[in-house]
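All protein chains but one are shown at their positions in the complex.
Note that the chains are named A and B in the order they appear, and that numbering of residues resets to 1 at the start of each chain.
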Amino acid sequence: MARPLTLDPDRLFPADEHSRSIARDLYREIADLPIVSPHGHTDPAWFATDANWTNATELLLAPDHYLYRMLYSQGVSLDALRVPHKGGVPATDPRAAWALFAANYHLFRGTPSRLWLDHAFAEVFGMAVRLEADTADLYYDTIAEKLASDAFRPRALFDRFRIDFLATTEGAQDDLAHHAAIRRSGWGGRVVTTYRPDGVIDVEHEQFAGALAAFGELTGEDVHGWQGYLAAHRNRRAFFRSMGATATDHGHPTAATANLSPAECEALFGRIVGGSWTPADAELFRAQMLTEMAKMSRDDGMVMQIHPGSVRNHNAGLFASHGRDKGADIPGRTDYVHALRPMLDVVGTETDLAIILFTLDESTYARELAPLAGHYPCLKLGPSWWFHDSPEGMRRFREMTTETAGFYNTVGFNDDTRAFLSIPARHDVARRVDCAFLARLVAEGRLEDWEAAELATDLTSTLVRRAYRVDQSAPAAQAT
Amino acid sequence: MARPLTLDPDRLFPADEHSRSIARDLYREIADLPIVSPHGHTDPAWFATDANWTNATELLLAPDHYLYRMLYSQGVSLDALRVPHKGGVPATDPRAAWALFAANYHLFRGTPSRLWLDHAFAEVFGMAVRLEADTADLYYDTIAEKLASDAFRPRALFDRFRIDFLATTEGAQDDLAHHAAIRRSGWGGRVVTTYRPDGVIDVEHEQFAGALAAFGELTGEDVHGWQGYLAAHRNRRAFFRSMGATATDHGHPTAATANLSPAECEALFGRIVGGSWTPADAELFRAQMLTEMAKMSRDDGMVMQIHPGSVRNHNAGLFASHGRDKGADIPGRTDYVHALRPMLDVVGTETDLAIILFTLDESTYARELAPLAGHYPCLKLGPSWWFHDSPEGMRRFREMTTETAGFYNTVGFNDDTRAFLSIPARHDVARRVDCAFLARLVAEGRLEDWEAAELATDLTSTLVRRAYRVDQSAPAAQAT
Partner (left out) sequence: MARPLTLDPDRLFPADEHSRSIARDLYREIADLPIVSPHGHTDPAWFATDANWTNATELLLAPDHYLYRMLYSQGVSLDALRVPHKGGVPATDPRAAWALFAANYHLFRGTPSRLWLDHAFAEVFGMAVRLEADTADLYYDTIAEKLASDAFRPRALFDRFRIDFLATTEGAQDDLAHHAAIRRSGWGGRVVTTYRPDGVIDVEHEQFAGALAAFGELTGEDVHGWQGYLAAHRNRRAFFRSMGATATDHGHPTAATANLSPAECEALFGRIVGGSWTPADAELFRAQMLTEMAKMSRDDGMVMQIHPGSVRNHNAGLFASHGRDKGADIPGRTDYVHALRPMLDVVGTETDLAIILFTLDESTYARELAPLAGHYPCLKLGPSWWFHDSPEGMRRFREMTTETAGFYNTVGFNDDTRAFLSIPARHDVARRVDCAFLARLVAEGRLEDWEAAELATDLTSTLVRRAYRVDQSAPAAQAT
């Protein structure tokens, strides 16, 4: 007696009928707009090879830290979920891993993962019953069968999802072979890269030396000298732009920026590459590099994204056994008002530069980020991020930023995901929550209905295209 | 023309009729579940002696810092309320104190104290008119008369309130005589203790030396040596367990933990007992002791509660005249992500250990606590605490923790009170606010109605029993 799986057509709209009908009307007009995904972590190899995915565990469970961190928090072992450890992939039967997940699916009640998964189950795979212990095999078999079909290959789903633009994220030392293959293939899907140079900036990363060496090799620059190192960045940024990139991305522990003199930069870089750096040097170098990246963005027009504030690899035991990116990154308190000032002293008044700020510390929305974005021409606010990419998180974002920064200093939605099948669900959640917020403003007499309709389109489409300069992305022809 | 006192049967449910009817249905099924109170500060002497209480001022007003702090903030003197000072109990007539309180009862509009008191007035004492200046005597006389009856003695009320399990909190140097008396008495009420060793850990407490001496005497250990001191803790923990304790509790100024080497521990403890400690040593010792307590919990199965972040005795003038716990403790900013790391390096991946985290700094809910509890197997989130134990506070707790930690990394409700007569009211508020939150999720299509019904029971009963290991509490027979 499996329970039916249906998606409430009014989900995420306000409960009172007056606001709900306004939200419904707003949503109807934007529900089917194409997806623009300007920041995320899907694998370009999928679109380069267009190979079939295999099964639910490999595609949906084992790579998704949102899912296995919750199970891990309740005492489930990562091995039992086939999450790779440092020694490789555990021998667990993928079907058994899926059954374990299904039996624990109630843990996700009230979480966005539950919304995303149910949407994918119902809309992508056409499941009509809920995932639970009793339906685990039905799910596993149905999904495996569909994934083996042509209609479920990456490019087919890309088209079916009506994705107009999809940006992946690659390191400065990446050769972008998959992106080159996509662009050579003649396939019409717009999949572009994003320049994320953290690996050659963060000297505290365990693979910094290797990344720097690859960086030098790819560019032919003397990356052990300050000027050569900067030139290498310029070189790679140009190459990334030729692969369609319109943006850079910077994931730093803090939002610290610096504005050192050229001599100080030379000396600091000497310590960094010479191996005599302290943790304070590492932080100062990251800080100075944000300012350098901002200056390069001023010159080359790339949009700059700053994602600060995650304390990475918090679980020492898990880091030892499983390495990075295993759901053990925890946000910390983040300052912007003091941290960004050195960079803003250099580029703050630029009107052609776009720096998009993200946060994991919601206490900064109304206090620091909205006042900053509501003043500086170069600053915009990225959408609610990571742990806050959720109905409540999005609502708080709008409630705490709109009154000071307005809507037009925000940049639409980012799905920021490596879970390709969740992309339609995530954009749908964002569109619904925005419509719910706009409906409340209309119901409370704070906005006219025609303004809300314009805003619904702006938040879904106009702002993201403009902020990320989507329509300035290099076309495939240029790159071949 | 006194105004009627009635409790709205739909109180604390959402205002819109659709959500309200869902909440009403959810609440109906859990309203009468027995009370499990795993953490609080009632006096075990009440249940040991079962003596009658005297009057409203002695029972409800003079010991309740929620009440007299509000009156004090408006210029009312504590003497006029019969709040004890260092010299003893003021000579104020208790009836006059009560009248003063009644005349100022409007100050509590919008506060949880008002909800708790009205509930107790109506449900426990059967009052039919509101408390105000004109009804002060009626209240005073009615309450005094009832308190003198057998039906209002502590054990009778315990049964009437349908309390299934009630934990008090005692210091490591407490002899637990009242608990022993309760267990010897043959009374069936489950009243257990909780191990709270702050008095022998916080060297900055003015009574540390005396507490440490008592600790040594009770245990027969050399508590002035590091190993003997740890052995004494193990000894007392075992004794507390024999008195039904399933948990420990730690009220520290910060959440700092440490992971010192044995030699560093020895040296630090030497300074602590030798009197040569600095404030930094005092903090480091508290930090190290949290890790020691976590290791002991790993060994003996006691659930560990951490209540950090209160700046105690903030009002120097009041501390001089009245001493501790007089409503002058003020929360401060609290860090968890860095503070807990040393302890988690030691015990973070344990799946049998339970550490329940509380906070007075709501900015940590979504930023630090939910991400930590949604990852570490040993961490759970305690309910909204103290100033946040209120309808708005509970709502914020659910809104800011559920999406990342889920419901199943939380532990149900704590009344955390010394106000025995408010216990039913407090649990009722929690149940109603949880039903209101669940109703919103159902109304917004984020949860099925049958899931919400399961969750309502889980949040009221299942989770608290499991988290606090209620059903593993030592029965009275063992202790006699």
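General remarks:
Assume contacts are C-beta pairs under 8 Å (C-beta built on N, C-alpha and C of every residue); 3 or more make two chains touch, one makes a residue touch a chain.
Bear in mind that the values here come from a model prediction, so they are computed numbers and not experimental data.
Check A:79, A:204 or A:335 against the missing chain and you find that the one touching it is A:335.
Per the touch definition above, the residue from B:52, B:73 or B:149 contacting the chain not shown is B:73. Listed here are the chain A residues that touch the chain not shown: 14, 16, 18-19, 335, 337-338, 341, 344-345, 348-349, 351, 363, 366-368, 370-377, 379, 399-400, 402-409, 440-441, 443-448, 450-451, 454-455. Residues of chain B in touch with the missing chain: 3, 7-8, 10-17, 69-70, 72-75, 106-112, 114-115, 311, 314-318, 327-333, 360-363, 387-388, 390-393.
The rule we apply is simple: only the chains that are shown with their structure count from here on.
Look at where the CA atoms of chain A average out and do the same for chain B: the two points lie 40 Å apart.
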